[in-house]
Every structure is written in structure tokens, then in C-alpha cells.
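Yeah, one chain of the complex is gone here, protein chain that is, but the others are all in their spots.
In this document, chain identifiers A and B correspond to the written order of the chains, with residue numbering beginning at 1 in each.
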Amino acid sequence: MDWSFFVGHVNYWLFVVLMMTGLYVVVAKGNLVKKIVGLNMFQTAVFMLYISMGKVHGGTAPIFPTDMKIDPATVYTNPLPHVLILTAIVVGIATTALGLALVVRIREEYGTIEEDEILEIEQDMASEENRIHGQAMGGRA
Amino acid sequence: MATESVHDVALTLHDQLPILQLVVPFLAAPLVMVVGAGRGVAWLIAFLASLAAFAISALLLAQVIDGGFLSYQIGGWAPPLGIEYRIDAVNAFLLFLISGVSTLVLPFAYESVKAEIAERNQALFYTCYLLCFAGLLGVTITGDAFNVFVFLEISSLSTYAIIAAGADRDRRALTAAYDYLVMGTIGATFFVIGLGLLYMMTGTLNMGDLADRIAPQTDNRTIQAAFAFIVVGMGLKIAIYPLHLWLPNAYTYAPSAVTAFLAATATKVAVYVLLRFSFSVFSPGFAFENYTYELIILPFAILAMFAASFIAIFQTDLKRMLAYSSIAQIGYMLLGLSLMNASGLAATMVHLFNHGITKAVLFMGVGALTLRAGSSFYASIRGMGRAMPLTAAAMVVGGLSLIGVPGTAGFISKWVLVQAAFEKGWWPVAFLIVLSSLLAVVYVWRFVETLYLHEPARDAAEAPLTMVVPIWITALACVWFGINTDITMTAANTAAETLLSGSTGLAEPSPWTSALPAGEASH
Partner (left out) sequence: MNVIDLILYAMAFPALAAVTNGIFRNSPNLRDGITLALAVLTFLIVVTIYSITGNETTEPVALLDMLPGVPLAFNVEPLGLLFALVASGLWVVTHLYGIGYMRGHHEGHQARFFACFGIAISSVMGIAFASNMLTLFLFYEVLTLSTYPLVAHHGTPEAIRGARIYLSILIGTSIALQLTAIVWTWVLAGTLDFRLGGILEGHVAGPIVAVLLGLYAFGIGKAALMPFHRWLPAAMVAPTPVSALLHAVAVVKAGVFTMLKVGVYIFGIDFLAQTGASEWLMWLAAFSILAASIVAMTKDNLKARLAYSTVSQLSYITLGMALATSMGVLGGGLHIAMHALGKITLFMCAGAILVGAHKSEISQMTGLGRVMPITFGAFLIGALSIIGLPPLGGSWSKWLLIVGAADAGQQIMIAVLMISSLLNIAYLLPIVGRGFFLSDPANAGPVKEAPFLCWAPPAFTAACCLAVFFYAGDIVDFLSPIAGHGPETVAGVSE
């Protein structure tokens, strides 16, 4: 684990840190919008991983000259991961949009977007049901 | 010229079945949205699309049930660069299940959706439903790893939306959908990380090609990490026991038709992806994989069989009870997979199918009861066996199949699973399987007694015919596949052999693409 190993894998370290931050935000934050933000960071980390892996040392942008005279000596960066991640970004945006839409609807129904308050309301609903129908085991487990 | 020969072959509709399987529901989705307004029309389009998909899946299954595979190249681009759809017994069987269940659930959905979802949202609901359906088919049919992710997200996103549609009846559907969205996205992202790692090591995303390139480097840490990410990511989608937290609420608060469809298909498709990656991408001889299954998945599967069944016993809501039972049943599927032998895999495959139709009956039955009784709490469905004899009787059939009484589909899966455990020499596991099914007796009998042995809680009419008929067709299917296993066991055995024989490698170019000059094909 020398210095060059650390520097040589710097993109991975960044990816790991960003991903863990995102995951932490998703788990730790009680605000539903912040959870979505965390989810975004988490996904972005993966985008970074893909994009950085396409990089080829000394490679140039993978654009062919217009006259199509391709010099076999030219090294191109691998464009495929970028293309893949373009799709993933679209998916990510859709997820974010849907998540936010759900948050809006939750706010309309519950009057709050704080997880603990929502849980409290649901707890009340559940205990009301239990009072009528008998105790259920499991609850939200 | 070469292009002519391309057209000659490509023009037969039969060759295009693999893509039609997907395109029909996919195109129907926006169509439903555009036609919108008249709900009857929206429903009709959805149903016809589903029926067409079912017919196509039956044709596909017939071609591969005895082994072999079909390879379809999207746009004529040869793999590994182009996207390949590859159909063998494993996924043809799944396609058959998904489109079959959808075709049965849709007639049921007509009345159920009318009662549970606001009028103005119904066309949108069917749009999302079709997208979800198409997404699940896509995950199943594709032979390209990244394509799996894309379709997975298409189906997941639309699933979140249709679960949230239950908010018209109970606002908790919204939080359930939100929870599922967060967990599902984490799962899918883990899966993509796994794919990324694989791509790093192999430079390809075609499953057959991946397998060929992974095989020589199974000791590589990155490959192992990729496997771990994929298992955990799919585990969230499958609801493997400790990762199941999203499932009970999602199933409980989703509209009845959605629960019936998802319970029968969505988790099954995720199990399929796990199977596909474990056997066709990573080879069955991959030691790391064997340890994973034996030391991690197997204990959790057994834990799920007992813990989830136990929790199910104490539920007061029938729908929620069935959700927990689903978690337990997923335990059986994973157990078969963990056995890593032919019978075990056949058990998993046949249980995917049998449990799918069993849960379809039960959740549709719950939907019919909810329609008439207002909710699915035991207290409100008490004595409904007398008011709704047809629905209740079908549910008893489904319940028996869930227990695994001989003469029902569930029995066949249990039999093959126990047999697999014996063949492996793990007789304590065999014993645990039968013991856990005793818990199923308890929770099934609880609702049977509730339905029949109590004074009716209310007067109610029998469910409408559009519900009773699909419920009974599925219930009879449960019985039929319990006494005649020609289709299911043949398909499951072929699928198990296919999986165990490992990857089939990169496909031979099909006749009409090989007719292309080499230079053209690489564009």
C-alpha cells in the first residue's frame, strides 16, 4: 500500500468516498428530500466510476476525423462506458423525479416530509387498526 | 446482393418473435396514454397487448423447451457489440409465467381498478402497468448485462408509480412506494457497480462473452467483488430475508391488481436475474460463488422460511399475511438455488412458476374480497365463504397450493426441493423444508377458518364475473400443474440443465446477420 498505489487509484477512492457519503445520507437523514439528495450522490458516484474507467492513458476523444482517415496509431478513449452512463443518468433523473413527486404527494397526505413524524402518524394508524382488528405482529418490520 | 438475403430471412414474422415479445407491450403503453379518456379502451388495449405477449411467449417456449436457445440480434448488430436477446428454456419459462399472469390479472383488474383508483388516473395506471410488464419481459429476455439494468429500472420506476396508486385507498401506499424507491434504487445501483467491475475486467457486456472472459480469472478480487455487488443488489429486489423490509408495506398498500401481478412476477424476475448471473455469467464451478450460496444465502433462505412464516401467522390483515408468506416462499427458491445441483435448480425454476400462479390466485382473491368487504382484515372478511362461495373456494385451492398439499402446484415444488436436498445428502435441510411448510398450514388455515367457520360479518354479493373467471382459471391451473407436470417439470428440468451446463458462450451469428459483409456488421 504505497503512495503510488493510492494515487494510481485516486478515482476509486473518490468514488468510494462519494458513494459512502451518499449511502450515509440516505440512511441517516430523516428528511425525505434529503434522502433523495443522498440517493443522487450515491448514483453519481457510480457514474464517476464508469466514466473514469473509460479513460485510456494517452487516449484522445473518440471522435473520428470527418474524412474517415483513421490513423491506426491514435489511441482513443473507450466511449462505451460514457454511453452506458448516459442511460444511467437518464434513469437517475427519472428516479429523482419520481421520488420528488412521491414526496410532494406524501406532503399533501401527511402534512410533513420528516420521516419520524410520518412514522408517528403511521404508528397511530396501525394502533387504531390493531384496536379494531387485534394485535398484528410484525408491524413495519 | 447481400442485403436482399437479409430481408428474405428477416421478413418472416416468426424470426422476429423475440423482439415482438417486448415491443408489443412497450408500444401499447404510450398508446394507452394517448387514447386515455375512455377507460374501457385503455383496458382493452392493455389486455390485447398482454394476450399477444402471452401467445408469443408460448411460441417461444415451444421452441426451446427441449433445450437449445434462440439468439436475436437487435438491428442486426452482431454481439458482443450489438445487443443480443437470447432465449433458452430458463427465460422462456419465465416469459410464459409473466405474460400468463398478466393476461389473467388484467381481466381481474378491470373492476378492481375501477373501485380502487380515481377515474382520471386510470389510463395512466394502465400505461405504467404496461411499462412495468414490458420492463419485466425485457429483463428476462435480454442477453446483455447492461440491458438488464435498463429494463430493470423501467419496470422498477413504473412499479413505484403503480404501488403509489394505492394512495386513493390508503395513504400509506405513498410511503411504501417511497421506501421501495429508495431501496430499489440502492439495489439497482449496486447491480450497476457490479456490472461496472465486470466490464473493467472483461471489456464486454454480452452475457455469453462475459462468461467466456470471466472463466479464466475467477480468483480475481474484482470479479469476486462484482459478484458480491450483483448478489446484494438483486437481493434487495428479490427481498432475500434481511433485505425484505420494503416488501410487506408495498404489497399491502398497493392496489389489489398490482399486488397480484407483482407478487407473481416481479420478485420472480429478480430471482431469475440472480440465477442467470450465477450460472450463465459466473460459472457454476466458481468457488467464491459456491461459498456465498452455502454460507450466506442458504442460512438466510432457511431463516426466511421460518421467520417470515412465523410472522405471517400473527398478521391480522390477509393481504399483509400473504406478503410475509411471499418472503418465506422466496426462501424456498433461494434454498433450491443454494443446493447447486440439478434438482435444486429445477426446484427453484418450478417454484418460481408454481408460486407465481399460487400467489396470483390468492392476491386476486384478496382483491375480490376487498372489493366486497371493504378491506382485507380478517375481521371484515369473516364468514365471507358463504357470501362469496366461488372466490372463497378458489382461495382455499390457492391456500392448499401454498401449503403444498398433493394435487396442487405447490406440492410439486416442495417435492422437487426435498428431493434435491436428499440428493445433496443434506437431509436436515430436507426436514427443515417440510417443517416450515407446517407453519404454512397454520397461517393458511387461519384464513380458511375465518372465511368459513364464522358468522358472516356482512351481507355481500359474489365478486363480479370478470374477477371470478380469472381467479378460477388460475386456481384450476394450480390444480392442473399439480397433477400434470408435463410442461412445468420438462421446462424446469431443461432450464436446470441449461443453467448447470454453464454459459453457451458468444452466439454464432444468425444466418441473416452472417450474410452481412464483415465491414458492415461492425458499424
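Convention: a residue touches a chain if its C-beta (ideal position, glycine included) is under 8 Å from a C-beta of that chain, and two chains touch if they have at least 3 such contacts.
Just so it is clear, the structure is predicted and the values come from calculations on it, not from any experiment.
**Q** Given the contact rule set out at the top, which of the displayed chains would the hidden chain touch in the full complex?
**A** Result: the unshown chain touches B.
**Q** Based on the whole complex, identify which of B:L60, B:L352 or B:I403 touches the chain you can't see.
**A** Only one listed residue reaches the unshown chain, and that is B:I403.
**Q** Kindly note down the residues of chain B that lie in touch with the hidden chain.
**A** So the residues of chain B touching the missing chain come out as 400, 403-407, 412, 414-416, 418-419, 422-423, 427, 430-431, 434-435, 437-438, 441-442, 445, 449, 453, 482-486, 489-490, 493.
Following the convention adopted for this analysis, only the chains that are shown with their structure count from here on.
**Q** Determine the centre-to-centre distance between chain A and chain B, using the mean Cα coordinates as centres, and give it in whole Å.
**A** Here the centre of chain B sits 25 Å away from the centre of chain A.
**Q** So in the complex, which bits of chain A are touching chain B?
**A** Per the touch definition, chain A meets chain B at residues 23, 26, 32, 35, 39, 42-43, 46, 49-50, 53, 81, 84, 87-88, 91, 94-95, 98-99, 102-103, 105-106, 109-110, 118, 122, 125, 129-130, 132-138, 140-141.
**Q** Contact residues on chain B for chain A in the complex?
**A** It comes out as residues 146, 149-150, 153, 157, 160-161, 164, 167, 171-172, 174-175, 177-178, 181-182, 185-186, 188-189, 192-193, 196, 199-200, 205, 245, 248-249, 311, 313-317, 320, 324, 377-379.
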